[in-house]
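The complex appears here without one of its protein chains, the remainder shown in place.
Then we have chain A:
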Amino acid sequence: MSILVDRNTRVVVHGITGREGEFHTRQMLAYGTKVVAGVTPGKGGTRVEGVPVFETAAQARKATGANASIIFVPAAFAADSALEAIEAGMNPVVVITEGIPVQDMLAVVAAARRRGTRLIGPNCPGLISPGEALVGILPGAIFRPGPVGLVSRSGTLTYEVVHELSRAGLGQSTCVGVGGDPIIGSRFVDILHLFEQDPATRAVVLIGEIGGTDEEEAAAFIRDHGTKPVVSFISGRTAPPGKRMGHAGAIISGKMGTAQSKVEALRDAGVPVADSIQEIVGLVAERLSSPARARS
């Protein structure tokens, strides 16, 4: 079992003829993902890695039965592609592109919500359900099937943590990179909700960072509705206020968004916050071996 995608998911790659689109189409196919179509306006009728390319998402859907989208389109055009995917009925829609203007994303997120589309990203590594499907740019080889769900604002930290989890024999149900932008389609709370409903997920790792209040909102959700153990890690604990640390969303402004506030909110909700990535593995293992003790 998994959340969001599985072996039956049929993926269309928007921007499949670009450098990244092509490279990661190859990677996803190698992982076993059913990449059934690509979309690049002006390149319809061609093929990439044997995958047929269409002019529009609607055509791709009609011809191939594609039901999920992944978007590698450059930032200036990515919001338009996401809206096209939403309108064509794709679900989920995963936006890898970074650098999309915030106001474009406000419209895309609103459109997705109206249509009931699960939007992941933008500026995210996508998601993987190990052994089932990879819809993203994550390095498939480090993941193992298992009971740990993972949700993160950072792609590379996801890889770090998964690398350690897998080495310790702790496989993953689904790993979702929600993205590092201030406006993203799915937030921690949305993904935690899905993990709650997924019988295959027995523990969750939540990787947050400075900026915004998504971690605090996740803590409130866990406190009020959580039944599964959650372990957390927050990056940017030493980041200075007022400086944007790479991610558009990672900035401490005024009293908002400090690592300390997030760590406290999570600990108050009964979520242990690891001081290092290595520590996460021990905390997860502990909770998996005695889940009853984790929440009383």
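Note that a residue touches a chain if its C-beta (ideal position, glycine included) is under 8 Å from a C-beta of that chain, and two chains touch if they have at least 3 such contacts; residues count from 1.
The rule we apply is simple: contacts and distances are computed from a predicted model.
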| item | value |
| --- | --- |
| Choices "CoA protein activase", "Succinate--CoA ligase [ADP-forming] subunit beta", "Protein FixC" or "RNA polymerase sigma-70 factor (ECF subfamily)" - which one is the UniProt name of the chain not shown | "Succinate--CoA ligase [ADP-forming] subunit beta" |
| Which residue of A:G38, A:P92 or A:G212 touches the chain not shown here | A:G212 |
| Contact partner of the left-out chain, one of A:N8, A:Q197 or A:T238 | A:T238 |
| Candidates A:N91, A:S152 or A:Q172 - the one touching the absent chain | A:S152 |
| Residues from chain A at the interface with the omitted partner, ascending | 19-20, 23-24, 75-76, 96, 98-104, 106-107, 109-111, 114, 125, 137-139, 142, 152-157, 159-160, 163, 180, 182-183, 207, 209-210, 212-214, 217, 233, 235-240, 243-250, 254-256, 275-278 |
